[in-house]
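A single protein chain has been removed from this complex, and every other one stays in its place.
Chain nomenclature is as follows: A, B, C and D, assigned in order of appearance, with residue numbering initiated at 1 for each chain independently.
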Amino acid sequence: MLRIKELDSGYGDITVLKNISLNVDEGEIVSIVGANGSGKTTLLNTISGILSPKKGEIWVEDQRIDNLPPHKITELGIVQVPEGRRIFPLMTVYENLMIGASLPRAKAKAKQNLEYVFDLLPRLAERQNQIGRTMSGGEQQMLAIGRALMAEPRLLMLDEPSMGLSPLLVSTVFEVIAKIVEQKITVLIVEQNVKKALGLSKRGYVLENGFISMEGSSDQLLNNPHIKKAYLGM
Amino acid sequence: MKKKSGKIVSLLLTAVMVLTLGAGCGGQGGGSEDAKEIKMGTILPLSGSQAPLGKIGQQARDMAIEEINAAGGIESMGGAKIKMVYADSKGDPATGVSEAERLITQEEVALITGCYQSGVAMPSTEVAERYQIPYFVDVPSEDQITERGFKYIFRLAEKTSWRNRAQTEFITSMAQKYNTPVKTVGLIYENTAWGQGAVRAWEKYLPEAGLEIVMKEPYPANSSDLTPVVLKAKKLNPDIIMMVSYVSDAALLTKTFAEHQVKPLAFIGTSGGFADPTYYDLAGDASENFFDISTWEPDVNRPNSQEINKRFQEKYGYAMNAEAVKAYAGMYVIKDALEKAGSTEPDKLREAFVATDLQSGPAQMYASQTKFDETGQMINAPLVICQYQKVNGKMERVTVWPEKEARVGSQIVWPYPGAGN
Amino acid sequence: MQNTLLELQDLTVRFGGLCAVNKLNMKVNTGEAVGLIGPNGAGKTTAFNLVVGVYKPSEGKVIFDNEDITGLPPNEICKKGIGRTFQVVKPFGKMTVLQNIMAGAFVNTAKTQEARQIASEVMEKMGLQSKRDKLAASLTIPERKRLEMAKALATRPKLMLLDEVLAGLNPTEIQDAVLLIKSMIKDGVTILMIEHVLQATMAICERIVVLNYGQKLAEGTPEQVTGNEEVIKAYLGDDYA
Amino acid sequence: MIEKNNKKTIILWAGLAVILLLIPMFVTKPYFLHVIIMCLLWAYLATSWNIIGGFAGQLSLGHGIYTAVGAYVTVMLFNTLGLSPWLGMFIAGAVAVLISLVIGFPTFGLRGAYYALATVAISEGVIVLINSIGDVGKFHVGGAEGLILKTVGNSWAAFQFSSKVPYYYIILILLVLGIIAAKKIKDSRLGYYLVALREDEDAAAAIGINVRNNKLIAGAISAFMTALGGVFYAMLIRYLEPNAVAGAVSMSTQMVFMTIVGGAGTVFGPVIGGILLSLVSEFIRFYLGGQLMGLHLFVYGLIVLIIIIKQPSGIIALFDKLKERLSREQH
Partner (left out) sequence: MGFLSVVANGLSMGAIYGLIALGLTLIFGIMRIINFAQGALLMLSMMVSYWLWAATGINPYILVIIVGPIMFAVGYICERCLIKPVLDEQKDVREPVAVLLLTAALAIVLENAALMVFGADYVMAKTSFSTSTIALGPVTVSAARFYGLIIALLAAGIFYLFLHRTQVGCNIRATGQDRNAAALMGIDVPKTYAIAFGIGTALLSVAAVVLIPFYYVHPSVGAVFMTKAFIVVVLGGLGSIPGAVLGGVIIGLIESIGAQYMAATLTAMLVYLVFLLVLFVKPTGIFGSPYDW
């Protein structure tokens, strides 16, 4: 579904990502793990079109999407839940969700999707009229995910969903993600929390300093001595 | 893309440099002494908020020059034609200075006229004095302009304080004539050089005439709302309200007085905005019965006045105002001096101005006699009071005072209808 | 001679209703390297910001070098001898690497020449000579991290607060960085560091303090801390049990 | 290689110096000399603004206050007490410094747009104030009527000359001193501190920079230099009209325009911008001034617009690119 070929990207004069190639198949859940600053967010932002690549190609099915503006890419069903949640702080929960549904494609199904989101994340239904920034970190993360779901994603990209959350909440978030996968939505998850991410996905890539240093099945990666040492502290 | 934009900028810069240099070279070649042409310079505000005033001054000069040239130019100089170079001061003194420098040293003009604002006249006349080039000040009325001991400055306009003196005389004579005792006066003025100068003169002449100033209200020239000032006047309720305003605020004041039904014995304007042809357009019927002081009116009882104004109106579509008349008459005073001097030599021209005693021709529309005192100030600059009155259903400025120059058959409305209620 | 260099007494700060740091007590001794760990959002960076004066504590005190520095502005605290790096690095983008470090060096001298001298030394130590005249904005992430440390080091601090300086580095680079930090310690700089890369933290620090929800959860040698059950539950996750 | 470059630069500078010194010999028309003098004055004023606006990144839109202070104080002292402007200008500079501190304390805590708009408001307020004050004690201020410099004829002591040439050399020296000051500041601790705090106030504080004090110092230096420019303006024009000396359109925004168009935060950017924009403005007024109303300002605005769109980081960036290309070609 998503194929990236020999991609270089970065901002200004800096190249953060070098020669990245990866692919995500329909219905699959894939993790990209790596430390802070290894280029994970840059990668997602390049796919989403916020950054334009310096080299290489990005394909969604048979359409090339590098150099499309972000909203066109979202229209194709490639939706990102950005790092740090980035909800609209001065808008209510409901308004945040409806922004997610602002695409023509998603608007038609807004009602149905809203029901689904409220079903999946009942907390949001309770707090429909609360202003975004007054919510707790965990609620904000849920809202960010809910907002993305309103956009009818075919490929949902999550950037560090565990960031800044207590372990309990992290587990809750990953449970929600697992439920989303059941809906046949393809998921690409980018995480620092290697254990959690690889535990959920079947396949993963390791991003180190802008390169993909390893790839393989999640089990392989989890048992790799290098990974154990560098990321799991063992 | 980047490279291209860089090139465009560098091209642009090169073009600017080359053209600037070109201007320099062209200037040096262009200063030839063509006996058939007398080059003069005029500094006027041709952009910025005072641009309309600059425009009418330019039109009046153009009309006079066309007439003079068509009538054979300056005879004593072999029929030389007058050529006027207009320079834009933007109403800014520094630009005025820069333009005076340019006109004198670059355009090599024989004489400078202008320049509407006193603020620009003050420093730019200083430049002319330094180069010993005659500067014919037609409109600016700031007292000091001819009080600095300059030799090359001649002013056709009255001094500011003369206007305020005449207004005071008018009030006293009306009070007597109609037996309406006047005790108190309110002054409302825009807070620029002009307004502040007027206040100084009022503070001198009004108390001398036994009148008490009960309100002295400056307002910023670019006010968005003058209602507060009007409401204050309503509260203090002076017998007479006197104003110094540019056209926009004059109209704003007039309309707001009408809205809030402020009714003193008389409203008296001090030319400027009240004399502007667009004032009535803006203020509408609210301007009825307002007095204004002026040096010239379309209906004023003077030779040539009506005919010239008619020509102007046909040419440009609206009537002249006092400033236009001064600019126009000024050109004939200059022509007279040139004829007498027979040369553009600054000193000869200066001598000619000093000796000027013009008592005929189109300049009559402004003054029956044009003569300068030793400071270069026009002696006996004429002043009249007019009143906005409906004549046959149409609002007109009717000259009402002094009686000998008043419109034939006119009647003064005094006091302001409804005053004292 | 266990000289206390930095002491936090009941340090507390509240933002709105949220208690970001809650009655935190801890000590850092001269010459020591102490690690501050805890899950994201535990209040580590906030604690740093309280020490260096970015935030004013709602309650409690910060004692540095036997002096109460609570509530002093950041620049004063820097002059007292505390250097800090930012988690999200903040290079002066339109200055070169040398100029960035010089800006730090100027704390101790008003002479440009001297500042350049100090900066060159620091630059060499941090292995940034080759980037000397590059604009800071054009550096890669690891280079920026190093520049961040160099800038702080140039102020000649007694105590250095390092906020995740190893994050984003690959294992080789981490090794280099660990050596760098160790050499800083050898040069007499006391270190308090926030870090996620546990291996490296353990290699550097003699003592580790664990924060959770703004409170101190545990304190001790790396071994003690990693063995502490509460820590495992809160931070490392039950998977480590 | 380096030596050769150095030699080249020295020759270049020496050549430029000779040309600048000889200009009055070739430009004999006072009008042209006047234009050149105005160019240098603007270059100087832009250089002064650049200290706070460029180096420290504080977008002051009210620097007309300082030209006014410089001009008014000097002229008032001269007119009333007969104090030579050469001394008066230092008193004026000191007053400007004082005022910059008074304004600086409440405003330097403001960031970005708030600071810029606050300076607009303050300068508008000051203009209203000057317009309303007739006299201060025995000193005549003149209110809106403006203040005329007492003319005493040709006199070095009174800073008044009948020829333009002395003005030319004075402003040239002032500009050179201004450039040297800017260069010195840029290379000093203060310069590093200003750029650092411009780039990131928090990071600057973290390495021991007192953000507020350094801003205040930069503001004071900038105010002092600007005030001297105001003194020169007063001596050259000899008449102070409040809106012209202090006004936004004629003073404050001009300095900003010139600095940004030339290249803010560099030593020579403001000089280039100042000279270029005043030439452009003089030149288009020369050709288009007396014609269609507003045409020349329209063209001026258009030119500024195009330069900003095509070269937002200033014209000086073009020179840097050129230098880079040259050095690349050499290697």
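Remarks
Just so we're on the same page, a residue touches a chain if its C-beta (ideal position, glycine included) is under 8 Å from a C-beta of that chain, and two chains touch if they have at least 3 such contacts.
Since the model is a prediction, treat every value here as computed from it, not as a measurement.
Taking every chain of the complex into account, the omitted one touches A, B, D.
Considering the whole complex, the residue from B:135, B:152, B:205 or B:219 that touches the absent chain is B:219.
Residue in contact with the omitted chain (choice from A:111, A:133 or A:179): A:133. On the side of chain B, touch with the chain left out of the figure occurs at residues 47-49, 51-52, 54-55, 191, 216-220, 222-229, 231-232, 234-235, 247-248, 251-252, 255-256, 258-260, 276, 278, 281-282, 284-286.
The chain not displayed touches chain D at residues 57, 59, 106-107, 109-114, 116-118, 120-122, 124-125, 128-129, 131-132, 199, 249, 253, 256-257, 260-261, 264, 292-295, 297-298, 300-302, 304-305, 308-309, 312-313.
On the side of chain A, the interface with the absent chain consists of residues 11-12, 45, 48-50, 69-71, 74-75, 79-80, 82, 86-91, 95, 98-100, 102-103, 106-107, 133, 147-148, 151, using the contact rule stated above.
Methods note: only the chains that are shown with their structure count from here on.
Setting chain D aside and leaving every other chain in place, the chains that still touch form these groups: A, C | B.
One simple way to say how far apart two chains are is to compare their mean CA positions; for chain B and chain C this gives 73 Å.
In this assembly, the C-alpha centroid of chain A lies 52 Å from the C-alpha centroid of chain D.
Not a single residue position of chain A touches two or more of the other chains. The set of chain B residues touching two or more other chains is empty.
Viewed as a contact network, the protein chains form an open path, each link joining two chains that touch.
Each chain pair that touches appears in this list: A-C, B-D, C-D.
Listing the residues of chain C that touch chain A in their complex gives 39-41, 137-142, 145, 164, 167-171, 173, 196-199, 213, 226, 233-240.
By the touch criterion stated above, chain A contacts chain C in their complex at residues 12-16, 35-38, 137, 162-167, 192, 195-196, 208-209, 213, 226, 229-230, 233. Listing the residues of chain B that touch chain D in their complex gives 5-6, 8-10, 12-13, 16-17, 19-20, 23-24, 27-28, 46-47, 51, 54-55, 85-88, 90, 92-95, 97-99, 101-102, 104-106, 118-119, 122-123, 126, 130, 142, 144, 148, 191-197, 218, 220.
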